[in-house]
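Every protein chain except one is present and positioned as in the full complex.
Here is chain A:
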Amino acid sequence: MRLITVAGPPSSGKTAIICKTAEALQADGVSVGVIKFDCLSSGDQVLYERRGIPARTGLSGNLCPDHFYVSNIEECLDWGLQSNFDLLISESAGLCNRCAPHIKDVCAVCVIDNLSGVETPRKIGPMLKMADIVVITKGDIVSQAEREVFVHRIRQVNSSAVIIHVNGLTGQGGHELGRLLRDAAAVDSLQGKLLRFSMPAALCSYCLGQRRIGADFQMGNVKKMELG
């Protein structure tokens, strides 16, 4: 199974582009499941299921959702493996701009929208800087000049990523993104894999800078989700 971590600021269009891409993939016979991580509430699971995409939600409550994510992603991977998906996508909103769910050797996507302003690429941390693929949304409502400046600003902070425009409403570009995701590396276990960047602040072992994944490395305030 291939695992993809999708992150991006709130309302940047993550769910929209995952839906469009999953539809394009499903049309080619690729099965896709999604795990959504959020803080307090999320209606995304319903949006996915309505389109026939199996989904689960993890709510972190008072923890940083990315910290919560890393304590649960192994179990999520198991869920995906048991469900026999070809592709498992995790969606998480980057709330603190400092933590990123991206894992070394696991395909990392950052979704960012043209409306958020040209300064935004500079404000987003490792979630953007360490992504393999940067998806830009909402190009349908800004000028060509703004789209080009925005791409340039993203290039300044991530010189190697593939940058791709996807329209979350019409799905234009979703097919093309799907091609990239199909080529992502297969992952059968996350045991011992490293986060691409450490997560600061202090509640659990990951707050203290731990980067290794696995039950042995989780200490302190660790919450587990119900996957059913």
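Convention: contacts are C-beta pairs under 8 Å (C-beta built on N, C-alpha and C of every residue); 3 or more make two chains touch, one makes a residue touch a chain; residues count from 1.
By definition in this document, contacts and distances are computed from a predicted model.
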Problem set entry | Complex member absent from the view - protein name from UniProt, among "Chemotaxis protein methyltransferase CheR", "Protocatechuate 3,4-dioxygenase", "ABC-type lipoprotein export system, ATPase component" or "Fe-S oxidoreductase" | "ABC-type lipoprotein export system, ATPase component"
Problem set entry | Sole residue of A:Met1, A:Leu59 or A:Ile163 that reaches the chain not shown, by the stated touch rule | A:Ile163
Seminar exercise, completed: For chain A, residues touching the missing partner are 98, 100, 114-115, 117-118, 121-122, 125-126, 129-130, 139-146, 148-149, 151-153, 155-160, 162-165, 170, 172, 175-176, 180, 197-198, 200
